[in-house]
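The complex appears here minus one protein chain, its other protein chains still in place.
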Amino acid sequence: MKIPMTKLTVVSESLLREELLKMMRQAGAKGFTITQADGEGSRGVRATEWEGPNTRIETIVSPSVADRILDQLANRYFEDYAVIAWMSDVTVWRAKKFQD
Amino acid sequence: MKIPMTKLTVVSESLLREELLKMMRQAGAKGFTITQADGEGSRGVRATEWEGPNTRIETIVSPSVADRILDQLANRYFEDYAVIAWMSDVTVWRAKKFQD
Amino acid sequence: MKIPMTKLTVVSESLLREELLKMMRQAGAKGFTITQADGEGSRGVRATEWEGPNTRIETIVSPSVADRILDQLANRYFEDYAVIAWMSDVTVWRAKKFQD
Amino acid sequence: MELLTQNLISPVVLAFVLGMLARAVRSDLEIPPALYQGLSIYLLFAIGLKGGVALAETPMVELAGPVLITVVLGVITPLSAFGLLRWFGRISRTDAAATAAHYGSVSAVTFLAALEATKIADMAPNGYLPALVAVLEVPGIIVGLMLARQSGSRGVKAALHEVVVGKSIFLLLGGMAIGALCGAEKMESVAPLFVHPFKGVLCLFLLELGMLAAGRLRDLKSAGWRLVVLGCLLPLGHGLLGTAAGTWVGMSSGGAAVFGAMVGSASYIAAPAAVRIALPRASPGIYLTLSLGVTFPFNLAIGVPLFMSFAQYLNAV
Amino acid sequence: MELLTQNLISPVVLAFVLGMLARAVRSDLEIPPALYQGLSIYLLFAIGLKGGVALAETPMVELAGPVLITVVLGVITPLSAFGLLRWFGRISRTDAAATAAHYGSVSAVTFLAALEATKIADMAPNGYLPALVAVLEVPGIIVGLMLARQSGSRGVKAALHEVVVGKSIFLLLGGMAIGALCGAEKMESVAPLFVHPFKGVLCLFLLELGMLAAGRLRDLKSAGWRLVVLGCLLPLGHGLLGTAAGTWVGMSSGGAAVFGAMVGSASYIAAPAAVRIALPRASPGIYLTLSLGVTFPFNLAIGVPLFMSFAQYLNAV
Partner (left out) sequence: MELLTQNLISPVVLAFVLGMLARAVRSDLEIPPALYQGLSIYLLFAIGLKGGVALAETPMVELAGPVLITVVLGVITPLSAFGLLRWFGRISRTDAAATAAHYGSVSAVTFLAALEATKIADMAPNGYLPALVAVLEVPGIIVGLMLARQSGSRGVKAALHEVVVGKSIFLLLGGMAIGALCGAEKMESVAPLFVHPFKGVLCLFLLELGMLAAGRLRDLKSAGWRLVVLGCLLPLGHGLLGTAAGTWVGMSSGGAAVFGAMVGSASYIAAPAAVRIALPRASPGIYLTLSLGVTFPFNLAIGVPLFMSFAQYLNAV
């Protein structure tokens, strides 16, 4: 049962970790894989620079959930915080895990 | 020499790390990139929760090797363990590295 | 404003981290997400083995920048160092961030 | 009673409480995994070193009784745990066997906490006890896994390898070997790292353990009151039995109390890893919650002082 | 003058300089984040434990004055900082408010460095000071955020939660509670970890802080000379005020000097996290650069010895 899904990757300053996870859960994401990451981007400075690195969140979702999450990111985070996101096509098994 | 290949990502409880790597090697994978990850999914609890986080394994393989690994995952791990896997298309150079 | 871009992932022995980042910046990359990774590949030994793990660099760039970086990698690093790279298609928002 | 208060108001116990509190108030306090692993490497290696020095000074013949009784208790306790978990706890065979493996094995941190408590109360425990921790770690897990009657291909053998060369036992035994070979005099040069700051490190470790235990408490409701009761009764029964057996084979009253705490404790490092490999269908929500969320705090707060009183009583009789 | 040299040529200050040098010569020296977090957990918890023991021995009535004056200064200093940053510093309301929150709050490391400096100079500081660090951490941030006049939905409340159960205050208060409950005697067993190596750990921490501060210095140019001047004047003014107020409410001269350093210091742990949540549009390039890149080294090198001399002078008058 190979099923095409969408993988959304969000990289943000680590301060936002809990907040972003909560938002994504509400938007319908069922699971996350989270890694610590260093980063370099258009904003040099991090308020939490020494609290540790960026947070990189991957979540496999349906395209509609991905869109919902992106809307939220665009409305509430992109402008003020160091957050970026990208989306790619993946194939998964056990698709029931990822359904919303 | 750009060549299309398959990238398989497997995220599992870290207890399985060596076992999964061995299985993938036998299935024909020639290399791995491994990161530590936290995770959240349908199973809340990890037996190894405090032994450290999940393991996230990426391997670039030919589609047939990817299928072989996925078969093994589905037969031996998906039901009992906290394991998920996804597959995506990538383009690589130096393709001889990845051939089986 | 969803825009298709290219994600280039480079995994290398960590000794090369600063050098590779510099090269990519010169080639036009505007940002990076960097994680520590363990690895296994065709070369068993790392000179920096115990200095810590591999470095995994992700950068979202335009296809032309990706090609420029890959040319550099192929010319200067692939033969002598433990470096691999792969490329995949992604969709991003806020595309001005990634333009060269 | 005074023992109880004295035990509760100690840096080690209070650090555990503080860790639980951190989770309760949703503090962002976190011990980085690398640090946490470092603390546990330190504790196991240090206790091994110290035990090794003591062991080298213990005549072989004095060890026979304690080692034998440890193996016997390592076989009995998972059986009694299994019976009660099936009959009173009403859980499946697999879950009961998995949990029994935990109660048959031993929690190194409970051992350490008991050790400190007896020292504060001036009840010198026997020096060879760390060796018994290593001995007690294994049989309970074997018996537990056998109770599951699922000796599949990857079963007991893989799990045992996991335990025996697993880092806890390896560091404990390795430290003991080094301590025994070097002897007291040569170990003095490393005492400023491995002996003096020991209790402080234990504090930090319990801070983290408190946070983990608090996480487990969330699962208590789904575990049900029957299991919670067992999580208190099992360490009580096993612990008193262990204290009596320890006294019987000639341990000092401090030693018997610590031995009781060991027998009464449930593993939450070695056993969970082994059980997860061998019995993947057993629910960590049951065995981890009971061992880390119920039995560990029970022993820390009530078990240890109780076993100390009981050992003193037995000794006075 | 002699105090100044004596203060500058100390392991703690030189470690900070070495850290800055590491960045200047582009050394690949790096303190792993896990280690760094471990050091800061250690420092805050240790200072809490010690403060708690002292607190338990301080009569309540002796505390009233110092606590009250701390709250008052915690309200005054962000206001004066805000005024100067707007008028002389010429930055936007949001940036000024964000920065004011930092100057209203307190830097735990400056506190520790001052503590060590007074000890070396044999000016025993009052034991209850760590409690005042916890008290001082909060009001400045509240006032600062209110100055921004942006009490949006996620504003002040979320930020306050961030501060109050944030790990720094949590460990400080938690350590104090444990220290106070256990008392001096019981804490002796953990002294080899939490007391004796303390100053060495502070050294390592300052090594890292030096590297971070050097990173901030790069942004100095874009901050402009007006802000750099304020980064020195604000700690000077607030510090002298704090020293005077401390003397006035009856602190020892060592205590008043440390209190001055606290009041003069600018937070770079608790405040930045809170401000980032509540005022995302304020520029970290301003508030972090000033507090970590200018004010912290200023206090370390010049502020602390100055407040010590001033406290001695006031005491002699």
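Every chain is named by a letter (A, B, C, D and E) in the order it is written, and numbering of its residues begins at 1.
Keep this in mind: a contact is a pair of C-beta atoms (placed from the backbone, for glycine too) under 8 Å apart; a residue touches a chain by one contact, two chains touch by 3 or more.
Quantities reported herein were computed from a predicted structural model and do not represent experimental measurements.
Within the full complex, the chain left out of the display is in contact with C, D, E.
Between the chain not shown and the residues E:35, E:146 or E:217, the one that touches is E:35.
Touch with the chain that is not drawn comes from one residue among D:11, D:32 or D:89, which is D:32.
Residue D:166 is the one among D:65, D:83 or D:166 that touches the chain missing from this view.
Screening E:164, E:201 or E:214 for touch with the missing chain picks out E:201.
Within subunit E, the residues in touch with the undisplayed chain are 9-11, 14-15, 18, 21-22, 25-35, 116, 120, 192, 196-197, 199-201, 203-204, 207. The omitted chain makes contact with subunit D at the following residues, 32-35, 37-38, 41-42, 45, 49, 162, 165-167, 170-171, 174, 177-178, 181-182, 186-187, 189-194, 197. In the full complex, subunit C makes contact with the omitted chain through residues 13, 15, 44-53, 80-81.
One rule holds for everything that comes next: only the chains that are shown with their structure count from here on.
Superposing subunit B on subunit C by their CA atoms means rotating through 120 degrees, a value rounded to the nearest 5. By number of C-beta pairs in contact, chains D-E lead all other pairings.
Distances between chain centres, each the mean of the C-alpha atoms, put D farthest from subunit A. The chain with its Cα centre farthest from the Cα centre of subunit E is B. Taking each chain's centre as the average of its CA atoms, subunit A and subunit D sit 40 Å apart.
With each centre defined as the average position of its C-alpha atoms, the distance from subunit A to subunit B rounds to 20 Å.
Contact with two or more other chains is made by residues 35, 88-89 of subunit A. Looking at subunit E, residues 33, 37 sit in touch with two or more other chains. Taken together, the chains touch in the following pairs: A-B, A-C, A-E, B-C, B-D, D-E.
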